[in-house]
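Data first, discussion second: the structure below is written as structure tokens.
Here the complex is missing a single protein chain, while all its other protein chains stay put.
We call the chains A and B, going by the order they appear; numbering starts again at 1 in every chain.
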Amino acid sequence: MCWQRGITQDSIFTHASRVGINTDRPDESLVVHGNLKVSGHIVHPSDSRAKHEIGELDTSQQLQNVKRIRVVKYRYDPEFALHHGLVNMNNAAVHSTKFINTNERTNSNGHQNNVNDVIDTGVIAQEIREVLPDAVQEAGSVCLPSGEVIDNFLLVNKDRIYMENIGAVKELCKVTGSLETRIEHLERMNSRLAQVRKNGKYSALKITVSYE
Amino acid sequence: MCWQRGITQDSIFTHASRVGINTDRPDESLVVHGNLKVSGHIVHPSDSRAKHEIGELDTSQQLQNVKRIRVVKYRYDPEFALHHGLVNMNNAAVHSTKFINTNERTNSNGHQNNVNDVIDTGVIAQEIREVLPDAVQEAGSVCLPSGEVIDNFLLVNKDRIYMENIGAVKELCKVTGSLETRIEHLERMNSRLAQVRKNGKYSALKITVSYE
Partner (left out) sequence: MCWQRGITQDSIFTHASRVGINTDRPDESLVVHGNLKVSGHIVHPSDSRAKHEIGELDTSQQLQNVKRIRVVKYRYDPEFALHHGLVNMNNAAVHSTKFINTNERTNSNGHQNNVNDVIDTGVIAQEIREVLPDAVQEAGSVCLPSGEVIDNFLLVNKDRIYMENIGAVKELCKVTGSLETRIEHLERMNSRLAQVRKNGKYSALKITVSYE
């Protein structure tokens, strides 16, 4: 019913426009609650023939933007971590935890401890939105098992941030290039000054003699 | 038929070697037309025991490569955006758009407007291929709903680009380190010059006196 043979060799596909893994409310083409492991590459269509009005971003602005991005460490809200399959996110494959639904959670004190330990590193969507609005999108309301609702929950597209970091590095190249030019100028000036000082002493001597 | 129980606990898998979501022509192990949301981490096998002939890339070359990469803004071709599930890509979760197939599209003026608005930031595969050929792969022909065919459509592996940016940052560290050494040298030279100038005036004075 859900899946059928695809047109390419040895393939299947679904007519449903959204697929959820560990969630019954997928709101994107594919939603994975928990980790995704990919042995090969993640590739994206990127052909110039599918794109119009192509223009380079201002690398100077990109460097300014990166300076304003905070990379932070944080602890996930336990309710959120449970609801989003993040328990044991960092060692899911070691301690084979199965998906914990709301009922199981309330019975399990052991898991509660794990839940409190979900620490991660990344960015905060609210902060990124101030710097790179197009890196952030809204995901509607998120209902936690506790009944708490987070409205207009924010998502981040990390690729957008990493692309900004490429532009920032390009700009830093220009900055170091310009610093090097100024250093070269100072070096030439200094070697001339050192030369003149030597000559200057002699000429001062000569002048002095001529005035005797 | 398509899916069966896996060997690990509480798992399923497919014998088909390719799975398509929003597309009936998957040409990779998993093809998602539209967005992918992952609540946890994206992880990759990366154990040294699965790798041979490991050698570091030349960071100086990596910096040169990053300097040649353009990060660009562009508008997607409307036909391509429709065919690849990119309509409302930036706010899919807000305006709950379902997959629009060709027939629906031609009937819907409202969607046409959305389609024309699919703006994104990234790179152009044709440009990346000049700099990092191994970041680009060909995906065969893409047939758009209009009947237009794009041959040898190009895909980009963004991880390859971000890895190059790591090397570029390492090289920039060396560049700033070398600039700092030159600045320290100039600072030492300048403080000697300033010293000599003071002494020089006195010695010039002394010499003058001795000649009186």
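Operating definition for what follows: contacts are C-beta pairs under 8 Å (C-beta built on N, C-alpha and C of every residue); 3 or more make two chains touch, one makes a residue touch a chain.
Since the model is a prediction, treat every value here as computed from it, not as a measurement.
Touch, as defined at the top, links the missing chain to these shown chains in the whole complex: A, B. Remark: the residues of chain B touching the chain excluded from display are 3-4, 6-14, 17, 19, 26-57, 59, 62, 84-86, 89-90, 92, 96, 98-99, 134, 137-140, 155, 159-160, 162-167, 169-170, 172-173, 176, 179-180, 183, 186-187, 190, 193-194, 197, 200-201, 204-205, 208-209, 212.
Chain A meets the missing chain through residues 2-3, 8-10, 14, 16-29, 32-45, 63, 66-67, 69-77, 80, 84-85, 90-94, 96, 98-99, 119, 121-128, 136-137, 139, 142, 150, 153-162, 165, 168-169, 172, 175-176, 179, 182-183, 186, 189-190, 193, 196-197, 200, 203-204, 207-208, 211-212.
The rule is short, and it goes like this: only the chains that are shown with their structure count from here on.
It takes 120 degrees of rotation, in steps of 5, to superpose the Cα atoms of chain A onto those of chain B.
Mean C-alpha positions place chain A and chain B at a centre distance of 11 Å.
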